[in-house]
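Yeah, one chain of the complex is gone here, protein chain that is, but the others are all in their spots.
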Amino acid sequence: MVAFSYKLKKWILYTVVAIIGLSFGSLDRCLAETTQIGVFNEALVLLLEKNFSKKSVAIEKLAESGDARSERILEALLSGDLFYLKKNKTLVYAHREGSAYAIREVLTDEDLGIEKKRKLKKIAINNNLRAQLKDVLARMGLTHADAGIRLAAVNKMLDTLTPEIDELLTDRLETETDPDVKEALMTALSIAVLRGGPETNTSDRLDVLQQLTGNLQPAVRNELTQLMEKETDADLRKAASAILDGIEMRIAIFEFFETLFFGLSLGSVLVLAAIGLAITFGVIGVINMAHGELIMLGAYTTYVFQQMMPDAIGMALLLSIPAAFAVSGLAGILIERTIIRFLYGRPLETLLATFGLSLILQQAVRSIFSPLNRSVTTPDWMSGAIQLNPVLSLTTNRVVILIFSFLVFAGLSLLLKKSSIGLQVRAVSQNRPMARAMGVRAARVDALTFGLGSGIAGIAGVALSQLTNVGPNLGQAYIVDSFMVVVFGGVGNLWGTLIGGLSLGVTNKFLEPWTGAVLAKILILVIIILFIQKRPQGLFPQKGRAAG
Amino acid sequence: MNTLENIRSFWPRDQVFDFLIPDMPPDLDLTHGVILYLEGISVSFGGFKAVDDLNLYIQNGELRCIIGPNGAGKTTIMDIITGKTSPDTGSAWFGQRINLLKMNEPEIARSGIGRKFQKPTVFENHTVHDNLELAMVGNKQVWSTLTAKLNSVQQGNIEAVLETIGLKEKITARAGSLSHGQKQWLEIGMLLMQNPKLLLVDEPVAGMTQQETERTAELLTDLAGTRSVVVVEHDMEFVRSIAQEVTVLHQGRVLAEGRMDEVQNNQEVIEVYLGEENAPH
Partner (left out) sequence: MISYPKILQTDLGGSLLLGILMIAGLLVPLLNLTVNDTHLLHVSTYTMALLGKYLCYALLAIAVDLVWGYLGILSLGHGAFFTLGGYAMGMYLMRQIGTRGVYGHPLLPDFMVFLNWPELPWFWNGFNWFWFAMLMVIVVPGLLAYVFGWFAFRSRVTGVYLSIMTQALTYALMLAFFRNEMGFGGNNGLTDFKDILGFSLQSDETRAGLFVASVIALAGGYVSSRWVMNSRLGKLCTAIRDEEDRARFIGYRVEDAKLWVFTFSAVLAGIAGALYVPQVGIINPTEFAPLASIEIVIWVAVGGRATLYGAVIGAMIINYAKSYLTAALPDVWLFGLGALFILVTLFLPHGVAGLFRQGSFAFWWKKKETLTVVAERANL
């Protein structure tokens, strides 16, 4: 019993101590926080002072406070967007709306609506404060928890290196863990050394120069170019020149890849636009001049879906892929059944009739949706760019569309190769009478093929809506190019369309810097006209006796 | 002096620029009595050998029948002779001097080779008369065609040919309104207007009545002698009725060659061809 009570007492004692300890601990933290909040509030009060030196103190305090709101306040101060209301001295962010200002409260981020200019007072700063602000912001950026922000902060500082900032960077380098940020820090420090001028040791500068080999930062290139202009030391000049050449070379390579990417991107769009045409032309042997308008229908389907689901833009985009396929595909089947069917064997008349149809579709869209362009929103996961290095960045929507068009291509070839309808389509395209004799219902295959080709056009429209404005002339812009792809790649051959489209896109983009966009396009047309001199059947002609 | 020579070398007086050479094929040279040489000809379409190392000689004035099952390469040979297809290897000479492989279709046609297609091919929207007029031998350059006028000799030629092909009453009829057999004859008539030395005739009696067939046989045998005629035909009865020499093709090669009765008794030929052909085609 005694032992038990002893144990109990001991437990009680521990518990009490623990509780007290805990409360002291939290109290301690509470106290600390109050002081921080105090610093923050103190700073805000000081900001309202007219005296610049007091403002300077306020800036310092804001930086120390560690408050999440500090950075935004300081940035607003630097850009001249920080005001206070004259009546109650509330700090606000303000930006011009006509003759008045739209304001938000600094502390709560609450929207305070529009306020007249004379009710507000701007918090003025001078040049000293400006320099201090930049410095402070840089420091804050350097210590930010997010590595991306730290990196941006370092890169921002490259242009405004001062001994103080050098020191900051050196300090940071010791604690930095992120490799990218580390590298950027080292680059910055190297530049600082290079800039050191005559009092810095030449061999140090040479060493540092070597570290910059292949560095793609624009600041590095500027630095080296300036060095070449001013520097008197021959060794240094020689080393710098070699490194500069190396850098330029790397940049040239990456620019090559960038052009290649843009070319492939354009090519993938051409492939998407042309592949449906290639199918209908290959199988039925008619040119559908309304193909561009079927693309346009797909793009408008996307627009309508986004209007219906304004809160789920991405979802609407995904849903509009099958929807656009259905809309354009059904339109295609309708066209085939009502017009093209009666014109088989008269390809030139088909061309005219479908052209008339394209006029009607364009005008219909103009009447329904207005002749103005409609913009389709790009969902977040498709916007922005993938920055591979300082000179090479790939726009996300183009990457997505590139992948998407390959998927469509793969799906289509699979469909034609493996499914029974694909088999029938291929049979009809190779030998119509024989296919018919074998029991293939050629008329049904024609309609389905036309629907398939048109449906793909609709999907192309969804993709295009992410790259350009959606308007009644959308289809027109792509129809001539798509025909060129089909003619170039060879009729009735999916691979031909793929290779043709990609190579036309790439050629176009590589010609553009030399000739400008319009001349590049004209040159491509001329090249194709000359090309079909040599190979009238296109890159991949259909083989066999029938080809002659 | 030097300059003058330079100019001369650029513009030698015994030569002219290509485009100034009159558009006339060299004369047909038949000194060895052979009008057509095909030697070592091979063609393949996407891996399929349509004609395989083929040798064929046609004598001047000869009537030769070429027979063979489907896909034996009969039409391809015609295509090669008339310049529609160029062979992968081999040589093709018309007489001693005319290299067929260096010429295009119209040049070959003007040098004296006429061709009738398998499917009767006439200008359906023209009258019978105009069909013959267009085919008539003469200068076929654009300007001459534009200013051409029929003289009485040419009109006489047309009427003579109309007589030969038996379409005299149809002179103003649209070619498209003719019967199948009449179209075949009109096409043969167009060949005659060209005044060719070598006629290539692809299945002339397909779709003809018994009577028409007999008249066609008569016509073709009449033509041989003054010119050479090569007939590709499936109808064995017809071949028997006209053939002097027969060439049997199989898988792009010459399987047998000789008189009809010799060929008919050739064991190989019976195996690959005649055996099946005895059944109604």
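Chains: A and B, in written order; residue numbering restarts at 1 for each.
In this section, a contact is a pair of C-beta atoms (placed from the backbone, for glycine too) under 8 Å apart; a residue touches a chain by one contact, two chains touch by 3 or more.
Remember, predicted model here, so these are calculated numbers, not experimental data.
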Inset, instruction - Check the options B:Leu36, B:Ile98 or B:Ala135 and report the residue that touches the missing chain. - result: B:Ala135
Inset, instruction - Among A:Gly356, A:Gly384, A:Gly411 or A:Pro513, single out the residue that touches the unshown chain. - result: A:Gly356
Legend entry - Residue of B:Ser44, B:Asn99 or B:Asn125 touching the missing chain in the full complex: B:Asn125
Inset, instruction - Out of B:Pro106, B:Gly156 or B:Gly225, point to the residue that touches the absent chain in the complete complex. - result: B:Pro106
Legend entry - Touch with the omitted chain, as defined above, among A:Gly411, A:Pro513 or A:Pro536: A:Pro536
Inset, instruction - List the residues of chain B that touch the chain left out of this view. - result: 82, 84, 104-106, 109-110, 114-115, 117, 121-127, 129-130, 133-135, 137, 140-142, 145-148, 172, 174, 176, 190, 193-194
Inset, instruction - Could you please point out the chain A residues that touch the chain left off the display? - result: 286-287, 339, 342-343, 346-353, 355-360, 362-364, 366-367, 480, 483-484, 487, 518-519, 521-522, 525-526, 528-530, 532-534, 536
